[in-house]
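One chain of protein is taken out of this complex; the other chains stay put.
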Amino acid sequence: MQADRLFLQFIPVLVWAILVIVLIVIMLLASWVLRPHILQNSEKTSTYECGEEPIGSARMAFPYSYIIYTILFVIIDVMGAFLWLLSVSPFRLDPIVAWQTFIFVVIIMGGIGYAMKLLPATYLDGRETLVAYREAKARSLEKAHSPGREH
Amino acid sequence: MIPLSWYLAVAFILIGLGAYGMMVKRNLIRILIGAEIMGNGVSIALAAFALYSPVFTLTGQALIILMISVAAGHTALALVLMLAYNRRYGTVDLGRPISQEEKINV
Partner (left out) sequence: MQGFESLFESVEFLLIAGIVIVLAYLALEHKEIVYAAFFFGIMASFVAGFFLLLEAPFVAGMQIAVYTGGISALIIFGVLLLPRAQDSTLEAIESPRAKKIGILVSGSIVFLSAILALTFPWSEAIPEGTIESSLDVALLAEWLWSDHGVYVQIIALIIVTSLVGVIALMKMDKAELMKDITGEFGIEAKPLPEEPESEEAPEAEEAAESEVSEEVDE
């Protein structure tokens, strides 16, 4: 019982992939043949910044808190995959399955809403830092000017 | 038809590579990549069994789906743990020298 195997339907994709690879190799070779071969210098290999002198390395540290957005994306991605599986099935309008889908979406959306609500608590923005710094400095100055009052 | 053992051989090679990476490497992100490679090897083995044994087909594919979903969650958690490690110790090196004070506190 050897019916049509799935990979046989993907032969056009394979042909397309081979075409892409051959095309890329041809383009790279053609540009290598056609371009002028001058020496590499520091002007040429430096980071492109429009009208500015590049300062430092391009690999700088970003605030850690940005990773929360990627994590939210991955969660939505998983939810989308499960809903995709449901969307191809003929029984998706069955009431029990509809209720299950509703609970699934509500659980995940509740988690994402919780994350969005607590987002300011995970994120250190500049204004908050400034306020905290000023308060701490005022505290320390007060302590410095009136020693022994609290003891 | 390809024999089942070919797929199992590829799966075992991937699991061995991932185990090697997890045991030897010092970079935390490299260790995470090793764990993900192991997970991919396991899902290849599961998919092979799912195709070759008739009673296991639906269960095997559904298991792979659940595995991939859990992998998304644990990767997110592992990366944030790495960020916390970096904040605390200033490095992502697992083989860093451990100071005296840290030994006492642990």
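Descriptive notes on the structure:
Each chain carries a letter (A and B) given by its place in the written order, and its residues are counted from 1.
In the analysis below, a contact is a pair of C-beta atoms (placed from the backbone, for glycine too) under 8 Å apart; a residue touches a chain by one contact, two chains touch by 3 or more.
Computed from a prediction, not measured in an experiment: that's the story for all the values here.
By the touch rule set out above, chain A reaches the unshown chain at residues 1-8, 10, 14, 59-68, 70-75, 77-82, 84-86, 88-92, 94, 96-97, 100-101, 103-104, 107-108, 110-112, 114-115, 118, 121-124, 129, 132-133, 135-137, 140, 143-144, 147.
Hidden from this view is one chain, which touches chain B at 1-10, 12-21, 23-30, 32-34, 36-37, 40, 43-44, 47-48, 50-54, 57-59, 61-62, 64-66, 68-77, 79-84, 86-88, 90-93, 95, 100-101, 104-105.
Here is the rule we use: only the chains that are shown with their structure count from here on.
Chain A and chain B have Cα centroids separated by 21 Å.
Across the interface of their complex, chain B is touched by residues 2, 64, 67, 71, 74-75, 77-78, 81-82, 85 of chain A.
Against chain A, the residues of chain B that register as touching in their complex are 1, 65, 68-69, 72-73, 75-76, 79-80, 83, 87.
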